[in-house]
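Only a single protein chain was left out; the remaining protein chains are all shown in position.
To keep things simple, chains are lettered A, B and C as they appear, and every chain counts its residues starting from 1.
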Amino acid sequence: MSSNSFGHLFRVTTWGESHGAAIGCVIDGVPPRLPIAEPEIQHYLDQRRPGQSRFTTQRREPDSVRITSGVFEGVTRGTPIRLIIDNVDQRSKDYSEIKEKFRPGHADYTYWQKYGIRDYRGGGRSSARETAMRVAAGAVARKVLGDGVSIRGALVQVGDKVIDRSKWDWDEVPRNPFWCPDVDMAGQWETYLDQVRKSGSSTGAVIEVVASGVPVGLGAPIYGKLDSDIAAAMMSINAVKGVEIGAGFDAASLSGEDNADEMRIDNSGAVRFLSNAAGGVLGGISTGQDVVVRFAVKPTSSILAPHKTVTTGGEETEISTKGRHDPCVGIRAVPVGEAMLACVLADHLLRHRAQCG
Amino acid sequence: MSSNSFGHLFRVTTWGESHGAAIGCVIDGVPPRLPIAEPEIQHYLDQRRPGQSRFTTQRREPDSVRITSGVFEGVTRGTPIRLIIDNVDQRSKDYSEIKEKFRPGHADYTYWQKYGIRDYRGGGRSSARETAMRVAAGAVARKVLGDGVSIRGALVQVGDKVIDRSKWDWDEVPRNPFWCPDVDMAGQWETYLDQVRKSGSSTGAVIEVVASGVPVGLGAPIYGKLDSDIAAAMMSINAVKGVEIGAGFDAASLSGEDNADEMRIDNSGAVRFLSNAAGGVLGGISTGQDVVVRFAVKPTSSILAPHKTVTTGGEETEISTKGRHDPCVGIRAVPVGEAMLACVLADHLLRHRAQCG
Amino acid sequence: MSSNSFGHLFRVTTWGESHGAAIGCVIDGVPPRLPIAEPEIQHYLDQRRPGQSRFTTQRREPDSVRITSGVFEGVTRGTPIRLIIDNVDQRSKDYSEIKEKFRPGHADYTYWQKYGIRDYRGGGRSSARETAMRVAAGAVARKVLGDGVSIRGALVQVGDKVIDRSKWDWDEVPRNPFWCPDVDMAGQWETYLDQVRKSGSSTGAVIEVVASGVPVGLGAPIYGKLDSDIAAAMMSINAVKGVEIGAGFDAASLSGEDNADEMRIDNSGAVRFLSNAAGGVLGGISTGQDVVVRFAVKPTSSILAPHKTVTTGGEETEISTKGRHDPCVGIRAVPVGEAMLACVLADHLLRHRAQCG
Partner (left out) sequence: MSSNSFGHLFRVTTWGESHGAAIGCVIDGVPPRLPIAEPEIQHYLDQRRPGQSRFTTQRREPDSVRITSGVFEGVTRGTPIRLIIDNVDQRSKDYSEIKEKFRPGHADYTYWQKYGIRDYRGGGRSSARETAMRVAAGAVARKVLGDGVSIRGALVQVGDKVIDRSKWDWDEVPRNPFWCPDVDMAGQWETYLDQVRKSGSSTGAVIEVVASGVPVGLGAPIYGKLDSDIAAAMMSINAVKGVEIGAGFDAASLSGEDNADEMRIDNSGAVRFLSNAAGGVLGGISTGQDVVVRFAVKPTSSILAPHKTVTTGGEETEISTKGRHDPCVGIRAVPVGEAMLACVLADHLLRHRAQCG
């Protein structure tokens, strides 16, 4: 049991704080002889890296990853892989004036209550900087899954502006700074987020991640359900407040007739579903259809407008955050969500192989 | 690691199938010397028991629980508690005609693909009958939490009919067969569900569970977050497709200003929050406010109207389910949701005590 | 994490007390479609069953095992297997006079200190009766391992009387009530144990368990070593005070030259070791040679001669145990040791398959 580890057979343990020297992870259970090199991991880290557009934090972190153990002559050893990223642009001074004030919406108050100490510099361990290691681990998880499984994410809602699903185009996603699959909505978001950013405010978002090519049979009853592990994975990402699979909360409004994914036999003799309300999971086990996951991210808690708070000394005060922050953390959450789904699937692939050969 | 166990220090392992002789669970890690007796567990099982109104399945199961180990002279021993419920009303014959057909929306197809065998009698291990043991375990978890923590659930949406939160009255909840806190909506649901039931259809629902009196400091970074474990717990319940905490998916539409739970000092010198968009959890750790969780349940997959499916032999066919089923499984999911929240909180209470004394 | 569970992927959870209604276990992670029936499990339970000769306790327990879930139409489902044995011959009255006295060498004092309650009837949860479920689980583990792996145990020392290894004959083992592979020593033990038994005394013993046919590659660095898990398994058996692998403690006296298991290529091109000081494990991973394990069992703590003890009330007193006990618990520990080795190997077989395919 470890609160800083994730997964069972594909098991990731992360360490490090926002303003320490470095952050890192250890990945245990990776099958041996998988070719892997730093650029393959860097590719995904670059997608999450801050400072790539005016819509994300201006903290300048190259997020250069190094593999320092577990890989030998270009392939995995089967022993723990350790990845590390040096922190470069910490600027602790940014935080000095909030040293004794709890930032509403952040973990400041709860960490302080639980542990009795407080790292006021960027949230310490609770910083979303930790998610860089999730992305790195996700890159290794993709290797375990192999080329047959593809995992892609997109932003589908910013504030109350929801994409038009009929315009969904995966090719559009990398063309705008928002991972938006709807080119028209990308334009609207740009205007909206510029306004949010300039006013020192922030907004929430919804991310959708889709895994294609997942073999039927991954997952397990009852508490080892694939969707249960996915829910835990997504809810463990900073700022996430909701997770849904397939039809999700909309399933509450459906009738049994509309929710049923009917089945047919295709020309090759394989089972084919006529719809995917299930989001690729039935009874906690993958159906072979796309695994479809959405999660909601709350607005960044660090905002310019002063709001009421208290101090570690029990005084009432106000706080206004002037540090470098994302107006919408949902943008950079896309590669993080992809990575978490990759990790869950890799873990279940190994678990399935263990029991079912 | 076990797919049929839940929790770390308060650890529940369940076994049994819908049509076996009995179902049961083993609960490990319960602190010693807690007074507990069968009626206290039965109280909660009676809330989930089928056949109590015309809106739930007519399967007649008394769900009488027995404690057969782990309790000595009325108090817990500190060693594993084993609870058992005999299955009484299995009626396997109900299922004979669907022996070779996969029921859409059920786990039939995925279990068969994963394990290569099929228990066609009521879903076998995948049956929601397993949730009885969750409710039983939840009763023990409440003992661990003590009287200071209260956990209550309600149904807040059936189909597209959502309660009016301004009319929320906890006293109303036990007065109607729907756990509805809004007396007007309860009447509407009655009409609606009668119609659904008579037509052999089904509908989804949303359940809300609230834990009050949770001490500040439960939970842990990063992958041991309280909300991450709650999400896993709820998503592991049969038919659940979405989970959210506090503002949940609505947080996506909020601005940072509206989402911030501002803090003040109350007359006793304690910290007081001015709102609870966080749903009682910040950075994965409880704030001391109410922990507020909602989850969506899909419509019962067993419906009268024929729909397209395939057989184990790869033939296309149709299926129509005439067995005894709930028109809205969300109703009986309320005590299950309460129980799962109790289990997560009990586990985190012990985990917190281990690390922080 | 559970103190009453063993293994990771082949995971056994036991429950029950010496004088409760029944004892049982849940086995999770068993691969699907393995044929298994109660008589196959009963076969091993009969080997451990008390009352089979005058050298074991006269408690009359048929130890009839029932499979009540996890098996469908004769094969494993892949879902939890639950086994149960009713307690038949509890005779709680035997223990009434020792209700407030701690029996030296038993767990009475430590359980009471830890949990603050005491089940004086036969040790409650600490009773060796729990080992029946280990034997039952071991029978299932053998199914997982398949016919290629054979696991056999023998008693190699009783008191200070050690077998002559040059006379080792596996065929002799089932012919005497001691599992003794040395026919001459079996005769000596009979005389010796009759004397021990009649005097109300007891003696310790050493058991050896050998697994043949174990494939090379089971086990894992560093804390998942096959021998580390075997050591934990054996030391978890009641009354065990020492465990060794291969040359074991004798390795301390060896030179590097004598300890080295040299390697050659046999006629079939396979690697062949010229000796087995390693006991079939190098670096925590199986070599393909026999896995050889020995463990020492202390003398039964329940003896007739009065010895000094104290009461729950803090008074000094004496105690003399007249209940039904084994003069040498080592005898019945043989099938238990075999079962634990089977469980460890089954777990590592699944773990190996998960990572290495």
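To be clear about the criterion, contacts are C-beta pairs under 8 Å (C-beta built on N, C-alpha and C of every residue); 3 or more make two chains touch, one makes a residue touch a chain.
None of the values given here were measured: they were computed from a predicted structure.
> With respect to the chain omitted from the figure, which of C:62, C:104 or C:213 is a touching residue?
C:104
> Pick out the residues on chain C that sit against the missing chain.
Residues of chain C in contact with the hidden chain: 1-6, 8-9, 14, 102, 104-107, 109-111, 113-115, 125-126, 130, 157-160, 196, 201-206, 216-217, 219-225, 227-236, 238, 241-265, 269, 271, 274, 277-279, 281-288, 296-303, 305, 307-310, 314-316, 330, 351-352, 356.
> Considering the whole complex, not just the chains shown, which residues of chain A touch the missing one?
1-5, 8-9, 11, 13-17, 20-24, 26, 28-29, 32-33, 68-70, 72-73, 75, 77-82, 114-117, 119, 124-125
> Tell me where the left-out chain touches chain B, residue by residue.
Chain B touches the missing chain through residues 1, 9, 29-32, 78-79, 221, 350-351, 353-357.
We take it that only the chains that are shown with their structure count from here on.
> Averaging over Cα atoms per chain, report the distance between chain A and chain C in Å.
46
> So, what's the distance in Å between the C-alpha centres of chain B and chain A?
Measuring from centre to centre gives 26 Å for this pair.
> With chain centres taken as the means of their Cα atoms, state the distance from chain B to chain C in Å.
39
> Please output the residue numbers of chain C that touch at least 2 other chains, ranges allowed.
1, 9, 29, 32, 78-79
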